[in-house]
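Here it is, the structure, as structure tokens.
All protein chains but one are shown at their positions in the complex.
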Amino acid sequence: MSVLTIENVSKTFTTKRGRVVQETHALADVSLSIDEGEFCVIIGASGCGKSTLLRMIDGLTAPSSGQILLKGRPITGPGPDRGVVFQHAHLLPWRTVRKNVEFGLECLGVGQRERRERAATYIDMVGLSGFEDHYPAQLSGGMQQRVGLARAFAVEPEMLLLDEPFGALDAQTKLVMQGELERIWGVRRSTALLITHDIEEALFLADRIIVMSNRPGRVAQIVDVPFARPRRDDLRSDPEFAKMKFQLWDALKSGTAGRAA
Amino acid sequence: MASTTKPAAATFDPTGPMLMWTLRITSVIALLAAWEWYGRKPESFTIAPVSEVATAMWDGFASGDFGRALAGTMLTMVVGYVIAAVIGVGVGLWIGVSRYAQNTIEPLVHAGYATPVSLLIPILGIYTGLELRGRIILVVLWCVFEILVNTSTGIKEVPPALIDVGKSFNASKFDLYRKVVLPAARPYIFLGLKIGVGRAIRGAVTAELLLSAANLGRVLLGAQSTFDIPTLLAGIVLTMLLGLVLMRLASLVERRSLAYRTA
Partner (left out) sequence: MARQTAFRAAVPAVALVLVAAACGGGDDDASTSGGDGATSIRVANTSPTQPGFVPAKFGVITYGENFGLDMTIDDFTTFDSHAVATQTVLSGRADVVAGSLVSNLLLNEQGQDFKLFCPYIAQDDFVIAGANGIDSVEDLFDPNTRVALDSPGGAGDVILNAMLQALGQDQTAADIPGIQILESSGLRTTAFASGDVDATVIHDYQYYEAAEQATDPVIIASLFEEVPDFVKEGHAAPAAWLEENAELAANYCAAVLMGMRELSADYDAFVGAVEEFADVEEMPDDETLRALHTSAVDYGFWPGEDGGLSEESITFMAEVGVKSGLLEEVPAYEDVVAVDILERALELVEEQS
């Protein structure tokens, strides 16, 4: 059953510098639907509007035309049913790791004790136990990104929106974190929408991969990923995995990926 | 190689602070000695020797004059500063968050910010009164704009991304200001408050010199018109020390509360 429906969404940014008005067509006529409990991954070239699409789903930006329905209702703003991991961690620098993770819970009015417990759970889950009282400035970029993950998980949303959460990580940590995400997600199976540039990451995590064309972004291709869950690291050496990797690579390579397929 | 340089550095390290202190103290002594020598030259009229200044300082405190003056100046300064801080941060926040205030009040603030308050003293005196109230109002005028402009700048400079974080995590409007905007603007606000301390001291002493003479200003004026150079210099040194101590204190408070940035 589809929980999120994107219907003919376009987005044009208008920037004014003095008298010069510049229009950027970020997205053009994107239609898509995501099923409940589905792990959906969007890949596409830089600047093709992935983050923009995610922000519209979160409710931070409105589409220029078309509409986005969440459980049948148009999105009017952010809600506790969605949790976001931003492309750049965007932690609150004056809050410790623990307080950052508790932030969303505080806003929802969750009591102090439960906040503590949940924060501890998710900090542990992203492997940052022992860093609870550190400030973001004392963490590496990758660690900050993991705090961002914990912050989004902590509100336990029905839908997770993840914008390149592992972009800042080294290859090795990235693999570990992908495995972790797959495991954590597997526990609650909330709907997830993840953006990445990394084809292998997409294949490892996704039930379905949406390949977007270059700007203005449109849906170029949709690829179903058949691998069973839970997925383990040895999946990466599976011949079918390698084959799909090539296929996706091909689709991505050309700006007009959709027509090639 | 590495193993030979390392112990050397290690043995040098403990002497580091000591060497620094030795040099610091030596240079202070050298400075005082030079001052004394220069002040003792018969043609040095406006510079009294440091020993006489120290005596004047001692006498000033022993007679209670300096203590009273210092207390009076600090009272003026503190009352004025607190009022300025409340108004400055309050109105600064308002300008920062409200389009309306930005259009109506901000131009006035900028005009006030650019006006040298001391030029207005004779005119202001009529409206503010010449005694304590007038001096306090001058202190407020002296530092309120600094605090205000810094505060409103801080609010405007809050990274939009952090606001998005707040919204995205369902912060209410109140929470958004309390938990995101205000803390994000804090470095600016504290900077304004810190600069404000220095300006409040200058404002207090200037008001005491130019509005109606009182406290430290009166000490300085009295010493000046009677050519009591040692007391004059002692008063100046005292004013400088007051500034130094309070600014240090302000920096300390600022560093403490913004520790997260460099921690």
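A few points about this structure:
Letters A and B mark the chains as written, and numbering starts fresh at 1 in each.
Just so it is clear, a contact is a pair of C-beta atoms (placed from the backbone, for glycine too) under 8 Å apart; a residue touches a chain by one contact, two chains touch by 3 or more.
No experiment lies behind these values; they were computed from the predicted model shown.
Note that the undisplayed chain, when the full complex is considered, contacts B. Where chain B meets the missing chain, the touching residues are 12-13, 15-17, 19-20, 22-24, 26-28, 30-31, 34-35, 37-38, 41-46, 121-123, 125-126, 129-131, 209-214, 218, 221-222, 224-227, 229.
The working rule: only the chains that are shown with their structure count from here on.
Centroids of chain A and chain B (each the mean of its C-alpha atoms) stand 48 Å apart. For chain B in complex with chain A, the residues that touch the partner chain are 161-162, 164-172, 175, 179-180, 183-184, 186, 260-263. Contact residues of chain A toward chain B in the complex are 55, 58-60, 77-80, 83-84, 86, 88, 90, 92-95, 103-104, 106-108, 135-138, 151, 155.
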